[in-house]
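Excerpt of the complex: some chains, original placement.
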Amino acid sequence: MSAQKLKIGCAGLGRMGKRHALNFLERTPRAELVAASSPDDAELEWAKVHLAPYGVKLYKNYDDMLKHEGLEAVVVASATAVHAEQAIKAIDANKHVLCEKPLSTSVEISQTVLDAAARKPELKVMCGFSRRFDASYRDAHKKMTQGSIGSPSVMRSQTCDKLDPTGFFVAYAEFSGGIFVDCSIHDIDLALWFFGQDSKVKSVSAVGITAVEPDLRKHNDRDNAVGLVEFYNGKIAYFYASRMMAAGQEDTTEIIGTQGKLTVNAQPAMNLVNIFDNTGVRREIPQHYYDRFEYAFVTEANEFTASCLDNKDVPLKLEGAVQAVRIGSALQESLITGQKIFFDEAGNRVDKPRL
Amino acid sequence: MSAQKLKIGCAGLGRMGKRHALNFLERTPRAELVAASSPDDAELEWAKVHLAPYGVKLYKNYDDMLKHEGLEAVVVASATAVHAEQAIKAIDANKHVLCEKPLSTSVEISQTVLDAAARKPELKVMCGFSRRFDASYRDAHKKMTQGSIGSPSVMRSQTCDKLDPTGFFVAYAEFSGGIFVDCSIHDIDLALWFFGQDSKVKSVSAVGITAVEPDLRKHNDRDNAVGLVEFYNGKIAYFYASRMMAAGQEDTTEIIGTQGKLTVNAQPAMNLVNIFDNTGVRREIPQHYYDRFEYAFVTEANEFTASCLDNKDVPLKLEGAVQAVRIGSALQESLITGQKIFFDEAGNRVDKPRL
């Protein structure tokens, strides 16, 4: 006899795909990874060693995987460009979907996933914003909800990557949607989570530079950018994104309320070790976002699984994923044009600030 | 087709037993929890809900569990008083054994486990000192081994529990072996790990008080104790153990070398959140040792499993477990008699210090 498990397949076996596949295989007790797909031969070779021996069926073609006998859910962890298409196909095939962020770098395409999901209300469709599953962010959110800081009013949040000396992120920028859509999307999602999912944007403005990679300009991107977002509910958020941190990944958030402040990761640390030597007192910090958020992804896999099996709401609404791309795109536009962008309360662009 | 898994049974389903059972069930991909035993009906009721549905066979009697078809290994997580007996029975039944610390509060009984294991060199027998599996301690040990701090010379280490206002630890003290055997055993094991498993004790001395629970005196125990251990290799360790921390669990270690120092958990923190309010800047800390060492136990389960399946040495030698009890017992004796205790290099007690 055995308890029911969610039969899930993993689409894409790149860097994130491998992690999702292993998390569903090894660290999600109520799920059973039954299938995985990738068009890439090297990725499939990896899967033959790490997934197949545990009963995972491998597919070169995503559409074939969707037909896998008994498949109930799909985690879409492929290239961003095909997120929306694969998610919609899965929905149409009556599978629950956990889709890596973003649904798409385009607001319109993101919306098509929402539309597809709306047609199948019985399915669980979730876009994975990992920070929502991080224990520290959750603790901060709970404390805020309990009133620890009065009314939350100002958010500062940053997503800052360690400098990749290979400059890989230049080529990557061609399809990433830009630094605000690729990095700050997490911070934007946090603002919506902490300020309320119905917060309406009043204005956005942004500036940026290319301090280390001037070539980013050809893809309309920057390596450091700061953005301001003003909401109609009297709250403001400001974001910093960077590709050039020296010490490691620095994803920090502050929520400032009328009676207090909460910080998350204001003092980054890899672990609990400090080294005292003739240079002073030192600690190491996470090198990449997965170092920092590994267990958030595990929690995400488990909670998505529970939502499907127990027919409960997924922990975050799909609408938010479109909203975050909308704000990120506006910030990216402001970054490139240098113009501040104004919105009315209905979300339409207007020429002048509403005072 | 499926990769081979280690069939393991869990002896004891108390606080730690439940955790070990769930870790082998859910978070040890290469193991299969096939059986669990407890003489306690309430514990078995819990197991009917949390283990049985996943195919785990339950036994009221440990000896019966040992006869479970195909059982290859046992995790002994019962009361300390039966650790040694159950471990030896498992060894005699040709099972690999992961035994919770300590093997016994008695040096002599601990030694009988070693003797049993020596008769079956093909079996993996390990006593679980959780800190050996903690990422921070491992990082510190690696850095020391790589020479970051020159020659390690002095260790400060403490195991300090949050005050349990129920005073449960008074009754517990009757069988715990005392605060040095129950708490400082971890710090002693760390000293042996960092200074070398062959470090020979030259002297021990200890003092202690009952600041919150005078009743501990009837069990020859104290609620706060400090011990000094001097080794023949020119190194010293000093330990603090307490039952009355106000903020939470505070297990801190410093390793001071001739060219630097490593600290582990000198600034305890539950997570990455800081709260700024009108009392200042505040963070919460782990409340119990499992809050702090949860993932160390998961790693322990996985590495023990890998040792069994791949026929590799277990990560820590069983001899150390006896050695740690020997030092802990001497410290406890010094704590109670008030006398300093001296040893010659062969480990025999002598009357006077060797200078």
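Lettered A and B in written order, each chain numbered from 1.
Basically, contacts are C-beta pairs under 8 Å (C-beta built on N, C-alpha and C of every residue); 3 or more make two chains touch, one makes a residue touch a chain.
Note that the coordinates shown come from a computational prediction; the quantities given were computed from them, not determined experimentally.
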{"item": "2 chains shown - copies of the sequence in the complete complex", "value": "4"}
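Here is the rule we go by: only the chains that are shown with their structure count from here on.
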{"item": "Superposing rotation of chain A relative to chain B, computed on C-alpha atoms, to nearest 5°", "value": "180"}
{"item": "Separation of mean Cα positions, chain B and chain A [Å, integer]", "value": "39"}
{"item": "Contact footprint of chain A on chain B as seen in their complex", "value": "1-3, 25-27, 29, 53-55, 135-136, 139-140, 143, 148-149, 259-268, 270-278"}
